[in-house]
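Take a look at the following structure, please.
All protein chains of the complex are present and in place, except for one that has been dropped.
Letters A, B and C name the chains as they come in the text, with residue numbers starting at 1 for each one.
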Amino acid sequence: MRVIADLCIVPMGVGPSVSPYVKEIKAIIDASPLNAEMHANGTNIEGELADICKLIEECEAKLTSLGVPRLFYTMVFGSRRDKEQTMADKLAAVS
Amino acid sequence: MRVIADLCIVPMGVGPSVSPYVKEIKAIIDASPLNAEMHANGTNIEGELADICKLIEECEAKLTSLGVPRLFYTMVFGSRRDKEQTMADKLAAVS
Amino acid sequence: MRVIADLCIVPMGVGPSVSPYVKEIKAIIDASPLNAEMHANGTNIEGELADICKLIEECEAKLTSLGVPRLFYTMVFGSRRDKEQTMADKLAAVS
Partner (left out) sequence: MRVIADLCIVPMGVGPSVSPYVKEIKAIIDASPLNAEMHANGTNIEGELADICKLIEECEAKLTSLGVPRLFYTMVFGSRRDKEQTMADKLAAVS
């Protein structure tokens, strides 16, 4: 199941500044073969839902190993069957 | 990776009334072994993230077979390592 | 603009257990005239979007006064023009 997702990971219980953790997440996403683009509120990722779930589990394992006791995630995603569409296609269609 | 999730599935391109599709989603979730509770804006589900992803793929396959051309999903979820917590625990803690 | 919303408020920077803060949020929502129902991952609220925004500002002010340095919110909401619909109507349509 191919999707275009907007993923946001929120470390809880570690103080208000979470950029060290977001850098770790960014490194994991950058190292994955999935096409991804970070923006100010999350990261857009395109790929198989199962692969994105595995990526989330990697992020969870890494942040847990760094002592983050609780994590909150938001993921908004879409799929379509009427045509193939990439993240670039979506932006091109409205500009 | 055990999570408590709030899942919402939005069928696009099929008219404004989507309750026939939500009934199909409900039947799939009810038939799964995952603990789940529907509410007015989605369904709370607790279980392994990978199992919830499989459930989403089942819903996608069913709705696609019924002719839904595009689907939009929101999933908000949380995990914690400092203690085990169920959906019932979460509600009990604040009431 | 009348909506049915699913609101979740996540206190950041205050430790992994946030139930004392969620209780404060619940008290503010209970005291408001808006129709609302808490569930395991948030609270469903129906009313004017502007009124829900005011409620969010009240929650933000209260939690800030209690020392929460950072807050993360998710709000998923819907409106429809083809017919009037309450939260109870939504649930009844699929059961």
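One rule holds in what follows: contacts are C-beta pairs under 8 Å (C-beta built on N, C-alpha and C of every residue); 3 or more make two chains touch, one makes a residue touch a chain.
Since this is a predicted model, take the numbers as computed values, not measurements.
**Q** Omitted chain: which shown chains does it touch?
**A** It touches the following shown chains in the full complex: A, B, C.
**Q** For chain C, which residues lie in contact with the unshown chain of the complex?
**A** 1, 3, 13, 49-50, 53, 56-57, 60, 64, 68-82
**Q** Tell me where the left-out chain touches chain A, residue by residue.
**A** With respect to the unshown chain, the touching residues of chain A are 4-6, 8, 16-17, 19, 22-23, 26, 37-42, 44, 74, 76, 78, 80, 82, 87-88, 90-91, 93-95.
**Q** Since one chain isn't shown, list which residues of chain B touch it in the complete complex.
**A** Residues of chain B in touch with the missing chain: 10-18, 69-70, 72, 74.
Basically, only the chains that are shown with their structure count from here on.
**Q** Where the centres are mean C-alpha positions, what is the separation of chain A from chain C, in Å?
**A** Computed from C-alpha means, the inter-chain centre distance equals 25 Å.
**Q** Residues of chain C touching 2+ other chains?
**A** 16-17, 74
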